[in-house]
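Take this structure, written in structure tokens, and hold onto it; I'll ask about it next.
Every protein chain except one is present and positioned as in the full complex.
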Amino acid sequence: MADKFDEATQKELSQFVETEQAQARLHQSIHTFTSMCWDKCITGTPSTRFSRSEESCLANCVDRFLDTSLFMVKQIEHQREQARYQ
Amino acid sequence: MADKFDEATQKELSQFVETEQAQARLHQSIHTFTSMCWDKCITGTPSTRFSRSEESCLANCVDRFLDTSLFMVKQIEHQREQARYQ
Amino acid sequence: MADKFDEATQKELSQFVETEQAQARLHQSIHTFTSMCWDKCITGTPSTRFSRSEESCLANCVDRFLDTSLFMVKQIEHQREQARYQ
Amino acid sequence: MAARKEAVMNQIRSELALANAQELMNKTNEKCFAKCVTKPSTSLSSSEEARTTCLSRCLDRYMEAFNLVSKVYIARVSKERLNERDSV
Amino acid sequence: MAARKEAVMNQIRSELALANAQELMNKTNEKCFAKCVTKPSTSLSSSEEARTTCLSRCLDRYMEAFNLVSKVYIARVSKERLNERDSV
Partner (left out) sequence: MAARKEAVMNQIRSELALANAQELMNKTNEKCFAKCVTKPSTSLSSSEEARTTCLSRCLDRYMEAFNLVSKVYIARVSKERLNERDSV
């Protein structure tokens, strides 16, 4: 086997791996959203193009899901604060 | 990097990891059951409290699923024994 | 800890692991297909045997899914080629 | 050494606790989005009040369901273990 | 050395066989619970006979489906490999 990389290169590589892993997590989220929003919005037989309502449903589905996540986090923080002052 | 742990500490740590992993598996099962039983029992819009039938459905869902698993294991053992004496 | 394996044994073992992993991937595909085709084909209450239509549905389900996969791959290659000559 | 051991254990503990909380959050978001946002429209604000009420109740109910399931499951697992010990 | 090699191989084999059996068991439980326990009530014993009959048949059918799918899938994979070799 070849010699090991020097310390600077090792650091650079581990940073590279971290960036790539973040990218992979981003892609994974996009796969999950596409699958979920496809099931929610595309109920008919596939056509040569999306109808206007399908297309807006897909776009809104992502935004509303992220709204939901943010709302839930705030709600939990709110409940925790209330619990603290009781 | 710091010195390695001595043998006794390594053993303690590996036991600790095992216990924590068992705990994590337990939590994973609870997540799976909650998700499955939620889909089976909570069919309406969420209200300020569970109805009595929803609550009993959730509790029974877990117990009936475990009954099912135990029944299946016994059934397979029973079939194997029958196959052995034929 | 015991001595390490010699180089030939290490090579044999890594080949063995590869074969076993390929086998495990095959089993995983069979689990996925069984689950998907069960949901698609077995819609009634389980009986003492499959009806003829259930049985043929199960067998065809696997073949049609693989046809679908092959068709999709060809379709993508076809689109890429068209894009290249434009 | 003992301090370093504790540090390692605490890190493992908090990593697993974080993973557990994230899984609970993911499941809650998934289930409550499915229940409360049936037709995604341009904003949560059109019938926003109805939506946020639904989401807020759904969050509480899902946590309640999780706690109920935990209680029943742990009780059952303990019971089965006792049965096993008695039958040996 | 050869004995130790065999031991390692056997351990890997049995770990994978166990994982495979567990996956089959998990899937069977999931599918048969969904089919046979539609409304979970206080005990399997109310209409217990109907339930256990359903579960027992479902177990047999799921195993049969698994074997059928295996056979068809492996036959197809072999056929595709032959086609590939012929087309080279």
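Per-chain numbering from 1; labels A, B, C, D and E assigned in written order.
The rule is simple: a contact is a pair of C-beta atoms (placed from the backbone, for glycine too) under 8 Å apart; a residue touches a chain by one contact, two chains touch by 3 or more.
Keep in mind the model is a prediction, meaning the values are calculated, not measured.
Student: Among C:15, C:28, C:51 or C:75, which one touches the chain that has been omitted from the display?
Tutor: For the chain that is not drawn, the touching residue is C:75.
Student: What residues on chain A make contact with the chain left out of this view?
Tutor: Against the missing chain, chain A presents residues 2, 5-6, 9, 12-13, 16-17, 20, 23-24, 26-31, 33-35, 37-39, 42, 45-48, 50, 55, 58-59, 62-63, 66.
Student: With the missing chain put back, which residues of chain C would touch it? List them for me.
Tutor: Within chain C, the residues touching the omitted chain are 36-37, 40-41, 56-57, 60-61, 63-65, 67-69, 71-73, 75-76.
The criterion applied here is as follows: only the chains that are shown with their structure count from here on.
Student: Using the contact definition stated above, find the chains touching both chain A and chain D.
Tutor: Touching chain A and chain D alike: no chains returned.
Student: If you average the Cα atoms per chain, which one ends up farthest from chain E?
Tutor: A
Student: Calculate how many whole Å lie between the centre of chain A and the centre of chain C, each centre taken as the average of the chain's C-alpha atoms.
Tutor: Averaging C-alpha atoms per chain gives centres 27 Å apart.
Student: For chain D, jot down the residues that touch at least 2 other chains.
Tutor: In chain D, 32, 36 touch at least two other chains.
Student: Would you pick out the residues of chain A that each touch at least 2 other chains?
Tutor: Nothing qualifies.
Student: How is the touch graph of the chains shaped: line, ring, star, complete or other?
Tutor: line
Student: Would you please name all pairs of chains that touch?
Tutor: Final set of chain pairs in contact is A-D, B-D, B-E, C-E.
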